[in-house]
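What follows is a single structure, and I will ask about it in a moment.
Removed from the display is one protein chain of the complex; every other protein chain stays in position.
Labels run A and B following the written order; every chain starts at residue 1.
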Amino acid sequence: MDTTKKTIIVFSGDLDKAMAAFIIANGAAAMGDEVTMFFTFWGLNILRRPDGKAGRKGFLQGMFGAMMPKGSAKLGISKMNFGGMGAPLMRRVMRQQNVSSLEELIDTAKEQGIKMIACTMSMDVLGFRPEELIDGLEFAGVATYLGEADEANVNLFI
Amino acid sequence: MDTTKKTIIVFSGDLDKAMAAFIIANGAAAMGDEVTMFFTFWGLNILRRPDGKAGRKGFLQGMFGAMMPKGSAKLGISKMNFGGMGAPLMRRVMRQQNVSSLEELIDTAKEQGIKMIACTMSMDVLGFRPEELIDGLEFAGVATYLGEADEANVNLFI
Partner (left out) sequence: MDTTKKTIIVFSGDLDKAMAAFIIANGAAAMGDEVTMFFTFWGLNILRRPDGKAGRKGFLQGMFGAMMPKGSAKLGISKMNFGGMGAPLMRRVMRQQNVSSLEELIDTAKEQGIKMIACTMSMDVLGFRPEELIDGLEFAGVATYLGEADEANVNLFI
(Lines give C-alpha, C1' and ligand atoms only; values in the text may rest on other atoms or scores of the structure.)
Protein backbone atom coordinates (compact mmCIF):
# COMPACT_ATOMS: atom_id res chain seq x y z
CA MET A 1 0.00 0.00 0.00
CA ASP A 2 1.20 3.46 -0.94
CA THR A 3 1.13 5.50 2.26
CA THR A 4 1.48 8.78 0.43
CA LYS A 5 -1.88 8.93 -1.27
CA LYS A 6 -5.07 10.61 -0.05
CA THR A 7 -8.59 10.76 -1.49
CA ILE A 8 -11.44 13.11 -0.64
CA ILE A 9 -15.01 12.73 -1.84
CA VAL A 10 -16.43 16.25 -2.08
CA PHE A 11 -20.19 15.70 -1.82
CA SER A 12 -21.01 19.04 -0.23
CA GLY A 13 -21.38 22.26 -2.19
CA ASP A 14 -21.06 24.50 0.87
CA LEU A 15 -18.29 27.11 0.92
CA ASP A 16 -17.04 26.12 4.37
CA LYS A 17 -16.88 22.40 3.59
CA ALA A 18 -15.32 23.04 0.18
CA MET A 19 -12.61 25.12 1.88
CA ALA A 20 -11.97 22.38 4.43
CA ALA A 21 -11.61 19.86 1.59
CA PHE A 22 -9.13 22.00 -0.35
CA ILE A 23 -7.13 22.99 2.74
CA ILE A 24 -6.65 19.32 3.63
CA ALA A 25 -5.92 18.38 0.02
CA ASN A 26 -3.42 21.20 -0.52
CA GLY A 27 -1.77 20.49 2.83
CA ALA A 28 -1.27 16.85 1.90
CA ALA A 29 0.04 17.72 -1.56
CA ALA A 30 2.47 20.25 -0.03
CA MET A 31 3.79 17.40 2.15
CA GLY A 32 4.48 15.34 -0.96
CA ASP A 33 1.32 13.24 -1.03
CA GLU A 34 -0.57 12.28 -4.15
CA VAL A 35 -4.14 13.55 -3.76
CA THR A 36 -7.37 12.73 -5.60
CA MET A 37 -10.55 14.76 -5.10
CA PHE A 38 -13.78 13.19 -6.36
CA PHE A 39 -16.58 15.76 -6.80
CA THR A 40 -20.09 14.38 -6.69
CA PHE A 41 -23.67 15.66 -6.21
CA TRP A 42 -23.67 19.26 -4.83
CA GLY A 43 -19.88 19.24 -4.84
CA LEU A 44 -20.04 19.68 -8.61
CA ASN A 45 -21.35 23.22 -8.06
CA ILE A 46 -17.88 24.18 -6.82
CA LEU A 47 -16.57 23.38 -10.30
CA ARG A 48 -19.15 25.23 -12.41
CA ARG A 49 -17.89 27.97 -14.71
CA PRO A 50 -19.62 31.24 -13.85
CA ASP A 51 -19.84 31.99 -17.57
CA GLY A 52 -20.75 28.46 -18.65
CA LYS A 53 -23.53 28.22 -21.20
CA ALA A 54 -26.12 25.73 -20.05
CA GLY A 55 -27.11 24.40 -23.47
CA ARG A 56 -30.19 22.27 -24.03
CA LYS A 57 -31.41 20.40 -21.01
CA GLY A 58 -34.48 18.63 -19.76
CA PHE A 59 -36.90 20.85 -17.88
CA LEU A 60 -36.09 19.55 -14.40
CA GLN A 61 -32.34 19.61 -14.99
CA GLY A 62 -32.63 23.15 -16.26
CA MET A 63 -34.55 24.10 -13.14
CA PHE A 64 -31.98 22.47 -10.85
CA GLY A 65 -29.18 24.11 -12.81
CA ALA A 66 -30.77 27.54 -12.57
CA MET A 67 -31.32 27.28 -8.82
CA MET A 68 -27.96 25.84 -7.83
CA PRO A 69 -24.94 28.08 -7.21
CA LYS A 70 -23.06 28.72 -10.43
CA GLY A 71 -19.45 28.26 -9.37
CA SER A 72 -17.30 28.65 -6.29
CA ALA A 73 -18.03 32.36 -5.86
CA LYS A 74 -21.74 31.72 -5.35
CA LEU A 75 -21.60 28.99 -2.70
CA GLY A 76 -23.40 29.42 0.62
CA ILE A 77 -22.18 28.19 3.98
CA SER A 78 -23.58 25.19 5.84
CA LYS A 79 -24.39 27.14 9.03
CA MET A 80 -25.39 30.77 9.64
CA ASN A 81 -25.92 31.34 5.94
CA PHE A 82 -28.63 33.96 6.65
CA GLY A 83 -30.15 33.73 3.21
CA GLY A 84 -26.77 34.04 1.51
CA MET A 85 -25.28 36.84 3.66
CA GLY A 86 -23.14 34.50 5.75
CA ALA A 87 -20.81 33.50 2.92
CA PRO A 88 -19.53 37.01 2.01
CA LEU A 89 -19.09 37.78 5.73
CA MET A 90 -17.06 34.61 6.21
CA ARG A 91 -15.02 35.43 3.11
CA ARG A 92 -14.29 38.89 4.50
CA VAL A 93 -13.13 37.54 7.88
CA MET A 94 -10.95 34.98 6.13
CA ARG A 95 -9.35 37.68 3.96
CA GLN A 96 -8.63 39.72 7.12
CA GLN A 97 -6.92 36.64 8.59
CA ASN A 98 -4.90 36.08 5.41
CA VAL A 99 -6.59 32.77 4.67
CA SER A 100 -6.57 31.96 0.96
CA SER A 101 -9.89 32.28 -0.81
CA LEU A 102 -11.59 29.18 -2.20
CA GLU A 103 -10.64 30.29 -5.71
CA GLU A 104 -6.97 30.59 -4.68
CA LEU A 105 -7.16 27.17 -3.03
CA ILE A 106 -8.54 25.66 -6.25
CA ASP A 107 -5.71 27.28 -8.26
CA THR A 108 -3.15 25.93 -5.80
CA ALA A 109 -4.69 22.47 -6.05
CA LYS A 110 -4.27 22.57 -9.83
CA GLU A 111 -0.70 23.86 -9.57
CA GLN A 112 0.18 21.09 -7.14
CA GLY A 113 -1.15 18.48 -9.56
CA ILE A 114 -4.06 17.34 -7.41
CA LYS A 115 -6.26 15.06 -9.49
CA MET A 116 -9.77 16.53 -9.59
CA ILE A 117 -12.41 14.11 -10.86
CA ALA A 118 -15.99 15.10 -11.68
CA CYS A 119 -18.45 12.24 -11.07
CA THR A 120 -20.05 11.47 -14.42
CA MET A 121 -23.20 9.94 -12.92
CA SER A 122 -23.86 13.10 -10.91
CA MET A 123 -23.18 15.20 -14.03
CA ASP A 124 -25.86 13.23 -15.85
CA VAL A 125 -28.33 13.68 -13.01
CA LEU A 126 -27.73 17.40 -12.60
CA GLY A 127 -27.43 17.94 -16.35
CA PHE A 128 -23.88 19.34 -16.33
CA ARG A 129 -21.82 18.98 -19.52
CA PRO A 130 -18.00 19.03 -19.32
CA GLU A 131 -17.81 22.47 -20.96
CA GLU A 132 -19.89 23.96 -18.13
CA LEU A 133 -17.20 23.01 -15.61
CA ILE A 134 -13.77 24.53 -15.05
CA ASP A 135 -10.72 23.32 -16.95
CA GLY A 136 -8.32 20.65 -15.79
CA LEU A 137 -10.84 18.06 -14.59
CA GLU A 138 -11.01 14.36 -15.26
CA PHE A 139 -14.35 12.63 -15.72
CA ALA A 140 -15.07 9.25 -14.18
CA GLY A 141 -17.38 7.20 -12.00
CA VAL A 142 -17.41 5.43 -8.67
CA ALA A 143 -15.22 2.53 -9.86
CA THR A 144 -12.39 4.98 -10.55
CA TYR A 145 -12.84 6.54 -7.11
CA LEU A 146 -12.69 3.10 -5.47
CA GLY A 147 -9.53 2.23 -7.37
CA GLU A 148 -7.88 5.42 -6.10
CA ALA A 149 -9.13 4.86 -2.53
CA ASP A 150 -7.68 1.35 -2.51
CA GLU A 151 -4.22 2.86 -3.03
CA ALA A 152 -4.65 5.58 -0.39
CA ASN A 153 -4.13 5.57 3.38
CA VAL A 154 -6.54 8.43 4.16
CA ASN A 155 -10.00 8.58 2.57
CA LEU A 156 -12.49 11.25 3.61
CA PHE A 157 -16.10 12.02 2.70
CA ILE A 158 -16.90 15.71 3.03
CA MET B 1 -4.75 -5.97 6.86
CA ASP B 2 -7.44 -7.07 4.44
CA THR B 3 -7.37 -4.57 1.59
CA THR B 4 -10.70 -5.75 0.23
CA LYS B 5 -12.96 -4.52 3.00
CA LYS B 6 -14.82 -1.21 3.23
CA THR B 7 -17.03 0.30 5.95
CA ILE B 8 -19.48 3.18 5.75
CA ILE B 9 -21.16 4.83 8.72
CA VAL B 10 -24.52 6.08 7.46
CA PHE B 11 -25.40 8.86 9.92
CA SER B 12 -27.47 10.95 7.51
CA GLY B 13 -31.08 10.22 6.67
CA ASP B 14 -31.10 12.40 3.56
CA LEU B 15 -32.03 10.78 0.23
CA ASP B 16 -29.02 12.19 -1.60
CA LYS B 17 -26.49 11.09 1.03
CA ALA B 18 -28.16 7.68 1.39
CA MET B 19 -27.85 7.20 -2.37
CA ALA B 20 -24.18 8.20 -2.29
CA ALA B 21 -23.58 5.67 0.49
CA PHE B 22 -25.28 2.80 -1.37
CA ILE B 23 -23.69 3.66 -4.73
CA ILE B 24 -20.22 3.50 -3.14
CA ALA B 25 -21.09 0.36 -1.18
CA ASN B 26 -22.58 -1.44 -4.20
CA GLY B 27 -19.69 -0.36 -6.40
CA ALA B 28 -17.19 -1.79 -3.94
CA ALA B 29 -19.15 -5.03 -3.55
CA ALA B 30 -19.36 -5.37 -7.35
CA MET B 31 -15.57 -5.12 -7.43
CA GLY B 32 -15.33 -8.04 -5.00
CA ASP B 33 -14.94 -6.09 -1.75
CA GLU B 34 -16.52 -7.04 1.54
CA VAL B 35 -18.66 -4.10 2.67
CA THR B 36 -20.21 -3.19 6.02
CA MET B 37 -22.70 -0.35 6.41
CA PHE B 38 -23.38 0.86 9.94
CA PHE B 39 -26.64 2.85 10.21
CA THR B 40 -26.86 5.25 13.12
CA PHE B 41 -28.96 8.26 14.20
CA TRP B 42 -31.00 9.66 11.25
CA GLY B 43 -29.56 6.96 9.01
CA LEU B 44 -31.91 4.49 10.70
CA ASN B 45 -34.82 6.23 8.97
CA ILE B 46 -33.61 4.73 5.68
CA LEU B 47 -34.30 1.30 7.13
CA ARG B 48 -37.79 1.88 8.56
CA ARG B 49 -40.59 -0.31 7.22
CA PRO B 50 -43.33 1.90 5.75
CA ASP B 51 -45.91 -0.45 7.26
CA GLY B 52 -44.11 -0.98 10.57
CA LYS B 53 -46.30 -0.82 13.66
CA ALA B 54 -44.76 1.49 16.19
CA GLY B 55 -45.88 -0.33 19.32
CA ARG B 56 -45.73 1.22 22.80
CA LYS B 57 -43.19 3.97 23.17
CA GLY B 58 -42.39 6.80 25.48
CA PHE B 59 -44.03 10.10 24.60
CA LEU B 60 -40.92 11.80 23.20
CA GLN B 61 -39.83 8.76 21.23
CA GLY B 62 -43.33 8.46 19.80
CA MET B 63 -43.18 12.11 18.78
CA PHE B 64 -39.77 11.71 17.16
CA GLY B 65 -40.97 8.55 15.43
CA ALA B 66 -44.08 10.25 14.09
CA MET B 67 -42.16 13.22 12.72
CA MET B 68 -39.25 11.38 11.12
CA PRO B 69 -39.51 9.92 7.61
CA LYS B 70 -40.95 6.41 7.68
CA GLY B 71 -38.67 4.55 5.32
CA SER B 72 -36.55 5.21 2.26
CA ALA B 73 -39.46 6.48 0.14
CA LYS B 74 -40.12 9.38 2.50
CA LEU B 75 -36.61 10.81 2.81
CA GLY B 76 -35.91 14.44 1.97
CA ILE B 77 -32.76 15.78 0.34
CA SER B 78 -30.03 17.71 2.14
CA LYS B 79 -30.20 20.75 -0.19
CA MET B 80 -33.04 22.30 -2.19
CA ASN B 81 -35.61 20.17 -0.40
CA PHE B 82 -38.30 22.87 -0.78
CA GLY B 83 -40.49 21.51 1.98
CA GLY B 84 -40.29 17.98 0.62
CA MET B 85 -40.77 18.76 -3.09
CA GLY B 86 -37.08 18.43 -3.93
CA ALA B 87 -36.87 14.69 -3.29
CA PRO B 88 -39.54 13.57 -5.81
CA LEU B 89 -38.05 15.94 -8.42
CA MET B 90 -34.60 14.47 -7.87
CA ARG B 91 -36.04 10.96 -8.06
CA ARG B 92 -37.70 11.82 -11.37
CA VAL B 93 -34.48 13.20 -12.88
CA MET B 94 -32.59 10.14 -11.71
CA ARG B 95 -35.16 7.82 -13.29
CA GLN B 96 -34.83 9.74 -16.58
CA GLN B 97 -31.06 9.19 -16.38
CA ASN B 98 -31.50 5.49 -15.65
CA VAL B 99 -29.99 5.78 -12.17
CA SER B 100 -31.26 3.08 -9.82
CA SER B 101 -33.70 4.24 -7.16
CA LEU B 102 -32.67 4.09 -3.51
CA GLU B 103 -34.98 1.10 -3.04
CA GLU B 104 -33.28 -0.73 -5.92
CA LEU B 105 -29.88 0.15 -4.47
CA ILE B 106 -30.91 -1.30 -1.09
CA ASP B 107 -32.10 -4.50 -2.79
CA THR B 108 -28.83 -4.76 -4.71
CA ALA B 109 -26.89 -4.26 -1.47
CA LYS B 110 -28.75 -7.18 0.09
CA GLU B 111 -28.26 -9.37 -2.98
CA GLN B 112 -24.54 -8.61 -2.96
CA GLY B 113 -24.30 -9.67 0.67
CA ILE B 114 -23.42 -6.25 2.05
CA LYS B 115 -23.57 -6.40 5.84
CA MET B 116 -26.09 -3.82 7.06
CA ILE B 117 -25.88 -3.13 10.78
CA ALA B 118 -28.43 -1.04 12.70
CA CYS B 119 -26.86 0.78 15.66
CA THR B 120 -28.62 -0.50 18.78
CA MET B 121 -27.86 2.58 20.88
CA SER B 122 -29.50 4.83 18.27
CA MET B 123 -32.45 2.43 18.08
CA ASP B 124 -32.91 2.82 21.84
CA VAL B 125 -32.74 6.61 21.61
CA LEU B 126 -35.14 6.90 18.68
CA GLY B 127 -37.37 4.15 20.03
CA PHE B 128 -37.10 1.82 17.04
CA ARG B 129 -37.68 -1.91 17.62
CA PRO B 130 -36.17 -4.48 15.23
CA GLU B 131 -39.58 -5.35 13.75
CA GLU B 132 -40.05 -1.74 12.64
CA LEU B 133 -37.01 -2.00 10.39
CA ILE B 134 -36.57 -3.86 7.09
CA ASP B 135 -35.44 -7.48 6.99
CA GLY B 136 -31.88 -8.69 6.69
CA LEU B 137 -30.25 -6.38 9.21
CA GLU B 138 -27.81 -7.15 11.99
CA PHE B 139 -28.00 -5.31 15.30
CA ALA B 140 -24.89 -4.13 17.09
CA GLY B 141 -23.06 -1.22 18.66
CA VAL B 142 -20.00 0.92 18.14
CA ALA B 143 -17.56 -1.81 19.26
CA THR B 144 -18.72 -4.00 16.37
CA TYR B 145 -18.30 -1.12 13.95
CA LEU B 146 -14.77 -0.48 15.20
CA GLY B 147 -13.88 -4.15 14.81
CA GLU B 148 -15.04 -4.04 11.19
CA ALA B 149 -13.26 -0.74 10.50
CA ASP B 150 -9.99 -2.18 11.83
CA GLU B 151 -10.12 -4.81 9.07
CA ALA B 152 -10.99 -2.34 6.30
CA ASN B 153 -8.84 -0.10 4.13
CA VAL B 154 -11.54 2.50 3.38
CA ASN B 155 -13.80 3.86 6.14
CA LEU B 156 -16.24 6.67 5.43
CA PHE B 157 -18.68 8.68 7.55
CA ILE B 158 -21.66 9.92 5.53
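Quick note on the criterion: contacts are C-beta pairs under 8 Å (C-beta built on N, C-alpha and C of every residue); 3 or more make two chains touch, one makes a residue touch a chain.
Just so you know, these numbers come straight off a predicted model, no measurement behind them.
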item	value
Omitted-chain contact residue, chosen from A:Ile23, A:Leu60 or A:Ala73	A:Ile23
For chain A, residues in touch with the removed chain	1, 3, 16-17, 20, 23-24, 27-28, 31, 33, 78-80, 89-90, 92-94, 96-97, 99, 153-158
Residue numbers in chain B that touch the chain omitted from display	1, 9, 11, 13, 40-42, 58, 60-61, 63-64, 67-68, 121, 124-127, 141-143, 145-146, 149-150, 152, 155-157
